[in-house]
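Only a single protein chain was left out; the remaining protein chains are all shown in position.
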Amino acid sequence: MIKVVFFAALREQLNCAELTIAANEVSTVADIKKQLANKNEHWQQVFSNGALLSAVNHDMVNAETQVKAGDEIAFFPPVTGG
Amino acid sequence: MIKVVFFAALREQLNCAELTIAANEVSTVADIKKQLANKNEHWQQVFSNGALLSAVNHDMVNAETQVKAGDEIAFFPPVTGG
Amino acid sequence: MSTAKDYISIQAEDFDLSNEVSLLEQNNMHDGAVVTFTGRVRNKNDGLQVSALTLEHYPGMTEKSLEKILNTARQRWKIGRIRVIHRIGKLNIGEQIVFVGVSSMHRQDAFAAAEFIMDFLKVQAPFWKKELTEQGEKWLDAKQSDQHKAQHWES
Partner (left out) sequence: MSTAKDYISIQAEDFDLSNEVSLLEQNNMHDGAVVTFTGRVRNKNDGLQVSALTLEHYPGMTEKSLEKILNTARQRWKIGRIRVIHRIGKLNIGEQIVFVGVSSMHRQDAFAAAEFIMDFLKVQAPFWKKELTEQGEKWLDAKQSDQHKAQHWES
């Protein structure tokens, strides 16, 4: 399984903090995003936001990054700390 | 009269913190320096130091700056605070 | 390299500036320079009156991203110690949000490293601010200018 987590405005928009998906169905971050967007129209719209960032195992990555079972993938809006 | 003050290593080298000179004998900072250097061989040598800085009435100036009665002229080595 | 000289803390509690600087300075007689940055909650942002904000972060990734930033700073400048504190949870106006302190032998290194760390914290560390404004709660938008500041260090 792959663990997927959401933060901040994205978590609120999805009303979801965390979910898991089957590792054999996806090979990249882009695949995961696509699968999530396909859930329903609302998720589709939320994930159409091109500004969303993603991380794999706590490192910021781009869409082409490979994922595998046991990874933790995060999606979140641009960061605003400091 | 013109008040002339010396600081730090320069004051120690001259063994003098302050003196006055007649205003009618000098018209620029360079004139004052020349007059001071002419005192004796030791002062001559001390004032041959090209790195010495000068100030007129608390503003850093160059040698061509005009001076007049009542002014306070300072000579000192490059500053080393902070 | 990130060393024991580096201290990163993500905490709800407030911090004391003098105390943090003491930890940069104590038993450290070769670093003559200390630069600190403190960020606080302002009463205004984007023209709106702000009364408080809530800070969320991504535990685990936050620490990892800050360590990477500190490692990069250590590669670029000759630095003694670094301390980074970022608060989370609800913060009221005037409260401290973030502290970056850097000690070094020469001031230029401490200034550059502290600003570099802040600039990259702003665009890479996973923190998000939600403001409580006169118009209700609102997630902050990231600023393009912060991206530019971070990119500026590449050149």
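Some points to look at:
Read from first to last, the chains carry the letters A, B and C; within each, the first residue is number 1.
Rule of thumb we're sticking to: a contact is a pair of C-beta atoms (placed from the backbone, for glycine too) under 8 Å apart; a residue touches a chain by one contact, two chains touch by 3 or more.
Model, not experiment: these values are computed from the prediction.
The absent chain, not drawn in this view, touches the displayed chains B, C throughout the complex. Set against the missing chain, the residues B:24, B:48 or B:80 yield one that touches it, B:80.
Of the listed residues C:40, C:76 or C:90, the one in contact with the hidden chain in the full complex is C:40.
Interface with the hidden chain, as seen from subunit B, comprises residues 5, 7-9, 12, 51, 55, 58-60, 74, 76-82. Mapped onto subunit C, contacts with the missing chain fall at residues 16-18, 21, 25, 29-44, 93-94, 105, 107-108, 110-111, 114-115, 118, 149.
Everything that follows uses one rule, which is that only the chains that are shown with their structure count from here on.
One inter-chain figure worth recording: subunit B and subunit C are separated by 48 Å, centre to centre, where each centre is the mean of the chain's CA atoms. With each centre defined as the average position of its C-alpha atoms, the distance from subunit A to subunit B rounds to 72 Å.
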